[in-house]
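I have placed the structure first, in the form of structure tokens, so that the comments after it can refer back to it.
Here the complex is missing a single protein chain, while all its other protein chains stay put.
Residue numbering begins at 1 within each chain, and the chains themselves are lettered A and B in the order written.
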Amino acid sequence: MKLVRLDLGLLAILFGLAPALAADMPDTSTAPAATRPSAVITLATKVEDGQKEIFATVTVNGKPLENANVSFSAPRTFGKLILGTDQTLDDGTAAIAFPSDLPGDAEGNLNISAEILSPAAYAGAHNEARMSGGKTRTPAGDAYPRALWSPNAPRGLIAVIVLLVAGAWGSYLFVLFQLRAIRKGADS
Amino acid sequence: MANDRRDFLKRGLMTATAAVAGASAFKAIQAAAKPNVSLPVLMPGGMIGHVSPSAISSHTHMPPAADPTGRNGVPGRRWIMVIDLAKCDGCGKCTEACGKAHFIPPGRQWIPVLVMPGEGLSAPEYFPRPCFHCDNPPCTKVCPVNATYKTQDGTVLIDNERCIGCRFCIAACPYGARSFNWGPPEDPPEAAKRGYSPEWGYPRRIGTVEKCDFCPDHAAMGMLPHCSSGCPMGAIYFGDQNEDAVTNSGGETLRLSKLLRDRSAYRHLENLGTEPRVYYLPPANRQYPAPGETKADAKKGGA
Partner (left out) sequence: MSSPAFNSHGPLASTDAQVTDDLIATLGRPSLFHKTWVISLALVALWGAVCYLYQVKNGLAVTAMNDYFCWGVYIINFVFFIGISMAGTLISAMLRLTGAEWRRPITRMAEGITLFALMIAGPMIIIDMGRPDRFLHVLLYGRLQSPILWDVLSLTTYMAGSTIYLYLPLIPDMAILRDHSTNFSPWRRRLYTILALGWKGSPAQHHALERALSVMAVVIIPVAVSIHTVTAWIFGMTLRPGWHSTIIGPDFVVGALYSGIAAVIVAMAIFRKAFHLEDYLKLEHFKKLGLLLLAVGIAYLYFTVNNFAGSTYVTGTEERSLLQSIFGGTYAIQFWTMVIVGLLVPCLLLALPWTRTLAGIVFASVLINIGMWLMRFIIIVPTLSVPFMPTPVGKHLAYVPTFVEWSITFGGFAAFGLLYTLFSKVFPIISIWEIIEGRAVAAAVERKH
């Protein structure tokens, strides 16, 4: 086979692989950005009627976008947890209740994302923000407590076993002393 | 000028050739490899060589061990699984995916799909049964040498360098989740490439015990266990209880607490007090026929 330069070959493999890999991935728009007006989302929290809410304001070229479907989510280890969807009002805002019972990090901070689902022209536009107010992670308890199932035995169990075994072998020791007495008796 | 064009053409042709070669190599590895086919691959130094498929190992399912000792697990996590019996159609792809990933010998299954007979007048159901990684495990209690143990992320693992083969844990597990290597193991050579860890359970040792391990090496990297990702129905959800979220093979992520509450989740043989970490969602509004039913019966049964 012909000798091929390493760098070009690697690039080529990537291009060859890309279509095969891309078969599993959703199609992303390849239209150049310049011909599409981009939607901008800003995220904030607000307390309305005593209830904390997440507001996403969608604007296009500075003007609020109405009737856009916005989905709110928080990333979890294995996937994206959808918190809710809302349609933007005439002021371009969509809101959902803040998930204050959703576990965040140690201080209760959550990464919230908002993404536009429709209209198709702006679909895919998204923004993330870090917000406080989620549930704090409870500190992990003792991973290996003294228990029947853990590597560490309950103290009571240890005490009982030691006592019983010591009792039996202690009496054997006593017997050994008697044997010594018998041996000694032979010499007298 | 002519040289530049010739160079460009040459490079273009090479690119195209290599691209095709790369794509076809990838597709060939993906498909079941036939023993007499040899595949073109790019070798170090820029050569293209031919190798047999058996020499090619896909490293996508071989992340490193989450904990090198294999004993402690990862801090801050509590892995949990939810199996939606309404979505399970008994296809057995979960069993297959797990078996392939762990080189499980034929006749043995770490997550068999059992057919639970209906009690009384109830209908039977398909029941994938992994190890439940109980929080009050009857198996770890009876192990005389601490060869099976619970890690801090909730997984119950087995150290096959420690196991003495007494089979007390097999006798103790009420769910029958454990298997024994009665004879010399027949792992393929691929299994040896990774080195042993209790987190994946191969290469196997004769005279030791094995079972479902919740794929902790995958979980720590944010990848679902093989049964979960291999389920075409998305019936097996997996997640971190501390995050209150579980995800299935379709990427569907749900609030764990809400899912368990709304779908009336239960654990199997709850009354034994083992505290399993696998919850089942009862098959109300089945999406697929129950065992022994045809599709027509299922439709009649009426959703």
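The rule is simple: a residue touches a chain if its C-beta (ideal position, glycine included) is under 8 Å from a C-beta of that chain, and two chains touch if they have at least 3 such contacts.
The model shown is predicted, which means the values in this text are computed figures rather than measured ones.
Between the chain not shown and the residues B:129, B:194, B:263 or B:286, the one that touches is B:129.
Within the complete assembly, A:178 is the residue of A:61, A:138 or A:178 that touches the hidden chain.
Of the listed positions B:49, B:184 or B:232, the one in contact with the omitted chain in the full complex is B:184. Between the chain not shown and the residues B:49, B:117, B:232 or B:251, the one that touches is B:117. Against the chain not shown here, subunit A presents residues 148-149, 151, 153-154, 157-158, 161, 164-165, 167-169, 171-172, 174-175, 178-179, 181-183, 185-188. Considering the complete assembly, subunit B touches the hidden chain via residues 108-109, 112-117, 119, 129, 138, 141-147, 162-168, 170-172, 174-176, 178-184, 205-208, 269, 272, 274.
Note that only the chains that are shown with their structure count from here on.
In terms of their C-alpha centroids, the spacing between subunit A and subunit B amounts to 19 Å. Listed in rising order, the residues of subunit B touching subunit A in the complex are 11, 14-24, 26-27, 30, 42, 45-48, 72-73, 75-76, 136-138, 140-141, 146, 149-152, 219, 222-224, 238-240, 242-247, 251-255.
Interface of subunit A with subunit B (complex): residues 1-6, 8-17, 19-21, 76-82, 101-103, 137-138, 140, 143-144, 148-151.
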